[in-house]
Structure formats: C-alpha cells, structure tokens
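Every protein chain but one is kept in place in this view of the complex.
Showing chain A:
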Amino acid sequence: MKTEADYYALFEAHRNGELPAQERADLERRLAADPDFAQQYADFTALTTTLHAYGQRLSTRRKLHAVQAAMDAEAAVELEGDTLETGVPTMPQVYISPIERKLREFWGAHRATMMVAASVAVMAVFTTLLGLEWWRAAQRPSLYGYTVLRREVERIKRNQRAMNKAIKQVDGAKPAVDLNPGKFSGTGFALTADGYLVTSYHVIQGADSLLIESRDRQRYRAETVFTDVARDLAILRIKDRKFSGFGRLPYSFKRGSADLGEKVYTLGYPREDLVFNDGSLSARSGFEGDTAFYQISSPVNPGNSGGPLLDERGNLIGIISGRQMDMQSAAFATKSSYLMRLVDSLSAAGPSQAYNVPRTNLLTGTSRPKQIRKLQDYVFVVKVYE
C-alpha cells in the first residue's frame, strides 16, 4: 500500500511530465475511475500552485521594496533642494528646497483650517470696522448733513502734486521747496493786537501743534488758550518771541445780534490764497435751530472754517463754522456775541489775561475793497499738525 507521500511523488512526476507513458496512462485511468484519488490529486495541485504563487508574491514584494528603498535613498541624497514630482502631466517635476517642501506639506495638511481661520478673521475685521462706524454715527446723529469746513490738506496735496508734476514737465522748472503743509487747515483772525486769535474748535481738534501763517508768508507758532466745543470756538495765542503784535485791529466785535437780511461777507483760506465770499444773513439760528449760530447764504468751502464774518460796516458778527450738505448755500457761523461773552468771562477770570478787544472800527463807511485791503492782514491760515 502506498502512502500519501508516495502518491505525491507520483503526482509531481506527472505534473512535471517525467512519467513513462505506461505509468502515466495507469495514473490517468485511476484518476478517472476513483473520485477520492482525483480529489487528492486536485488538492496536491492546489497546494503546490498556491505555494509557488506565494513564493512569487514574496519575491515580488522584495523587489518592490528594493525599488522603493532605492528611491528613498536617492531622495535622501537629494535632500538638499530636491525635485518634487507633482504628478501633473504637463509639469512632471519642480525643483523645491527642503523648507519649501515643509511649507508645502504644512499647507497641504492645514489648508482647509487656514482658510476657515482667514475668512473668520476677515469677517471679524469688517464687522468690527462697520460696527465702530455705525456706533460713531449713532453717537452724533444731529450732525447728519452737517459738514465742518476744515480742509484736509493731504487730499488736496495729492491732486496738486499730480498737477505740479505735469507743469514741471512742461516748463522744466526747479521743484519748489517742499514744505510740510500740515494735515488740516482752516482760517483764523486776530482777536487782540497782542497775539490772541480766534478760530473754530473743529479746526484745531486733535492738534499736536499749530502754525499761523499770514498773507505775507509770515509764520508763527501758536497754542490753544481756550476752546468751546458747543459753540465751535477756539482762542489761540501766538507764542513766538519774535512776534511783536499785529498793530491796531481795524474791525470791532459786535456784541448784539445782527439783523436778518444784512449783507455779510467773509474772508478765508479755502485755497492757498485769500478768498472773498459774500451773501446775506438768512436766519438767526443755525443747524437744527441752534441759537448760537447764524445761517448765511454765502458759498463757503473746506478751509473757510474759523474765518471772520463781517457786516457792511465792518463789524465782526460771526465765525464761519460749517454748512449743510443737503441745502443750497446754507452756511453757519457762530454768533460774535458768544465770542464776546467768552472773552469777557476769560478776562474776569484773571487780570493776567487781559483781552484788549478793539472797540473802535476803522472800516465803517469805507468801500468794501478798501475794507478788505485793511482786513486781509488780520486773517490767517491756521495749519494743524496731528
């Protein structure tokens, strides 16, 4: 009786085709006749093929590992600035440094998170800005439509620079000395002969330093003495040592109230030059019924703020403050009576601060051009540095 192992020898020989024809015929006959024997043969075949396939699988795996190891080794050698294969057919390789590789990996891993974070940040910024703006608007609802008339120099300067450039290209002139023009500017005028000036509060609001410039380009440094926010008034004093006084002021300040319909005019510096505007006194109250102001029908512009408002006889009756956007030529000026009351109270506060406000008027009865010729030396540009 043959053991199973003996049969296996037979099977193997048969599969390898090593059996003599006689034995082979015997075996095949027996396989056909005996199902159990056939099953044995099938098992043997399955076993050996699986074994062979398993062996091949292992050897293939070794090969692939070897290839991968070789690739890794190459990558390690080229670590200092290697090429990355992108897998994109049109651009199969790019040269990248190790740092960039790190960054790319980081970006690949955290891209989504970073994008969410960025959008949250952007939303937060805009919400904050809008919220702040809204809050600030809510804080001063009464100022809707009201525009203060201080001039933003930077914006104008930008336009002018473009113009200057064009001009320079045309005539090839030397560039003018670039003087710092300040951030804002307004107008101011003399209050007393010894160096006190009046302007609007909003002109000097937030100022670090003030510079007064007269029509003949004389410059003085000034300081704020007193401000009245509600009436938009500010009193300045020139603090330069070289300043020797304005001389006698030609105008006087009106303590009473001016009449409706009176012809008024103003001087100011909405540009680099002194500008005259005239109109009539159209109401004895200002924006939203504010009784500290007059309404006048005179065209005023940013930079006119703090300018003097005079009547036909040369009395100073107000200080230009602002205008209403949605109304045709509606400008507002602080009443001079409030200025006088302020000056009186300041004088009363201490004898050291004597305000010798002019009491006589040299302009009465003269023609308007003559008035202006006298007046123009007492109207100044107030430049504000923040």
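To be clear about the criterion, a residue touches a chain if its C-beta (ideal position, glycine included) is under 8 Å from a C-beta of that chain, and two chains touch if they have at least 3 such contacts; residues count from 1.
In this section, contacts and distances are computed from a predicted model.
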Listed names "Sigma-70 family RNA polymerase sigma factor", "Formate dehydrogenase major subunit", "ABC transporter substrate-binding protein" or "OppF protein", matching UniProt entry of the absent chain: "Sigma-70 family RNA polymerase sigma factor"
Per the touch definition above, residue among A:Tyr54, A:Phe106, A:Phe276 or A:Tyr385 touching the missing chain: A:Tyr54
Sole residue of A:Gly17, A:Pro35, A:Gly108 or A:Gly289 that reaches the chain not shown, by the stated touch rule: A:Gly108
Contacting the left-out chain in the complete assembly, out of A:Ala25, A:Ala38 or A:Leu64: A:Leu64
Where the missing chain touches chain A, by residue: 4-6, 8-9, 12, 43-44, 47-48, 50-61, 63-65, 67-68, 70-71, 85-88, 92, 105, 108-109
